[in-house]
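Every protein chain of the complex appears in place save one, which is left out.
We call the chains A and B, going by the order they appear; numbering starts again at 1 in every chain.
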Amino acid sequence: MKILVGIKRVVDYNVRVRVLNDGSGVDTDGVKMSVNPFDEIALEEALRIREAGNAEEVIVVSAGGDECQQQLRTGLAMGADRAIQIQTSEALQPLSLARALLKVIEREDPGLVILGKQAIDDDNSQTGQMLAALWDRPQATFASKMVLNGNSATVTREVDAGLETIEVDLPAVVTVDLRMNEPRFVKLPDIMKAKRKPLDVIPLAELGVAVEGNLNVHHFAPPPQRAKGIMVEDTAQLVQELKNRGLI
Amino acid sequence: MTEREIMEYDVIIVGAGPAGLSCAIRLKQKKPDLMVAVIEKSSEIGAHILSGAVIEPEPLDELLPGWRDNPPPICIPVERDEIWLLSQKGRRRLPTPPQQKNHGNYIVSLGAMCSWMANQAEALEVDIFPGYAAADIRFTEDGSVGGVIIGDMGVGRDGQPRDTYMQGIEIHAPVTILSEGVRGHLSKRLIKKFELDKDSDPQTYGIGMKELWRVQPGKSKPGLVQHTAGWPLDSHTYGGSFIYHLDKDRIAIGFVCGLDYQDPEFMPFEAFQQMKNHPMVHEMLEGGEILSSGARAIAEGGYQSLPRTEMPGALIIGDSAGTLNVPKIKGTHQAMRCGILAADHIAETSAVAGFDRKLRDSEVVRELYKVRNIRPAFYKGFWRGFIRAAIETVTAGKLPSTLSVHADDGALRKLEGYTPPDRKWVDRDLPPRDRLASVYFAATAHDEDQPVHLQILEPDICSTRCVEEYNNPCTRFCPAQVYEMVDSAEGRQLQINSANCVHCKTCDIKDPYQIINWVTPEGGSGPNYQNM
Partner (left out) sequence: MSNILIIAEHDGETLNASTAKCVSCAQAIGGEIDIAVLGDGIDAVASQAAALDSVRKVIAVNAGHLAAPLAANWAAEILNLAADYSHILGPSTTLGRDLMPRIAALAGVNQVSDIMEVNGPTSFKRPIYAGNAIVDVETADGAKVIATARIASWKAAGASGSAEIVQGAASGSAAGHTRYIGLESEGGERPDLQSASKVISGGRALGSEENFALIYSLADKIGAGVGASRAAVDAGYCANDMQVGQTGKIISPDLYIAFGISGAIQHVTGIKDAGTIVAVNKDSEAPIFEIADIGLTADLFSVIPELENLLG
């Protein structure tokens, strides 16, 4: 089977993100961009499935301007076989992205689609679930373990109450959480090999998907400052304060 | 251990700073068919680059003639120079010496400029690999340098392979260029192995610490270049500050301090913070915020300390050799010239032999020679240094004598019998409050589960001799608070917070027992400087 892995170009997780003074966005000037960390985990899982003999091809997909080809090449260097850029100069909201991915699915007919559980810029955590809905296929989100059994997969999910196990028939959409695996390092020679692997560019319009989204995101502000606190004299006063505030 | 995979290049360059990148670009310009690769331990080009910086553009004009039509992202023409002598509360304007007349020069972010240069190098088909550390030299059968060995990745703190273990490959090349910057760890080993410094004085260093600030509107005067001397340093500690005014309400402010200081209790970081609280500087910074901060050693030995730069199979260029011009406090143009010279030589001869001779006959060394006595003049204290520096400047270094340069690790005075000067330091209120807060802005990151990259060769000394003789100066000279003495069941012990390290190399230089050996951590580790 083929596995499709979605990856997103995001501000590197080490960068200290700052809001622009005019509130129009986040300062990305000269800032390092990387593959979304959860997407790397998604790709690693796909590669392991292929290496175990349960898939023939791993395809990485990203939606964005030509800059995202840098991240697609990283995916190829990690071991993906092929890359697809859904070319769009405007950022896609999750529903449009899910629609675009569905079109790619119709072309490629994968048995499994693996995404990161959320992108560390928007923190939306929507695309995987939306894609599964539009595709009318199962979703297994926040997955920390996946075992393939022929035409189905047993997935362990990290939920608030603990670990939930579900079984999904393939094809399905899985979104991965941090504990799924630790992504491999890229070997230098593989960076060179990646330059020769196929990278197809498909303009968004060619997929018949429109950019528009129903959310208007505006006015970026830094997080609110915490109000000044108080000092207490002794333990008894501390306990009283906590009780007054209904905390214990 | 399986055999390492091998990649082959005609030239392998270690370090993507101005020297290495200039060399790479020039090589491809001269010989487009050469296979050239640059490896760089930082996660992204520029992430480990920290410099003032005011640069002289001539080497850029030579290397990339059209550069002014497409300049690096931060590039402000110098408008005005000021030199100030500070006292605790006051200041006196000094005449600007010729080395500090910056008309025609540019204030840049060297990190952003290296990133910009890297793009140009890639356009010429140089293979650039950030995130990979050269951990070892590969020697050929006859003992010459034949390339480098990339560090293994995914090794645990205990030295055992983790699940993600990936063996580092070997890069074989007939020519290896070491452009690791000041106190490069491979350069250090090669200088020792090939005795490249046997005919030169020891290298001497300074620590440079820098913060990039966004200040209140109107406080930054773009193009203004300011330097200060005097307070907060005493007359026997060499150093001073730089304040470079950028665009978009940004100021690059930093402090350089000679690492031959004597007081074992001295903390360079604190001296930097004191300077910021001088009324002249405080006024600029108050109400502002820190965008980025960090530190890096600088090479101050100049002409006398320049080692032999060629050995079988390899060259050492830029500040790994030590080409910075101290009175100008500029090294970038020198590093670039060095890189261009090395590239021209290799393109012409396909070998390294003969480069050192060319370097000694070049503008790089002529410039170093002219100012060779200025730094060592300050060994006798500020005022005598100042006078001798003036004489050397006026005579353009033509006086026959050459002062020797001393090593830094012997300079520290022992606690017993030493009285530190009255520094007249003040209570300060500008951020960062301490080194931990400062390190936060360096965005330094090390996977904690990897071997500690700061090797203590004789650990017993720390809790015994060093406590008594110097009171563990490493806990004070490190700008990132890597070293701490903590109480434990076994008594006071050295704790190494290696994750804080900003790769400045000060500890490797200043430790009086020379038992700290800095080696490269896993590729991609270390600071993530932005626009520094």
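Please note the rule applied: contacts are C-beta pairs under 8 Å (C-beta built on N, C-alpha and C of every residue); 3 or more make two chains touch, one makes a residue touch a chain.
All of these numbers come straight from a predicted model, not from anything done at the bench.
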| item | value |
| --- | --- |
| Option from A:D29, A:E51 or A:E167 whose C-beta touches the chain left out | A:E167 |
| Selected from A:V11, A:I41 or A:M146 as touching the chain missing from the view | A:V11 |
| Contact partner of the left-out chain, one of B:E8, B:E348 or B:E448 | B:E448 |
| Hidden partner chain, residues of chain A it touches | 11, 16-19, 26, 93-95, 98, 120-134, 137-142, 154, 157-169, 172, 213-224, 226-227, 229-239, 241-242, 245, 247-248 |
| Contacts of chain B with the absent chain, listed as residue ranges | 433, 436-437, 440, 445, 448, 486, 488-489, 495, 497, 499 |
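One rule holds in what follows: only the chains that are shown with their structure count from here on.
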| item | value |
| --- | --- |
| Separation of chain A from chain B, taking each centre as the mean of its C-alpha atoms, in whole Å | 38 |
| Chain A - residues contacting chain B, complex | 12, 14-16, 18, 29-32, 182-185, 187-189, 191-192 |
| Partner chain A, residues of chain B touching it in the complex | 5, 7, 43-44, 47, 73, 112, 115, 127, 129, 132, 150, 153-154, 162-164, 166, 169, 171, 291, 440-441, 443, 445, 528, 530-531 |
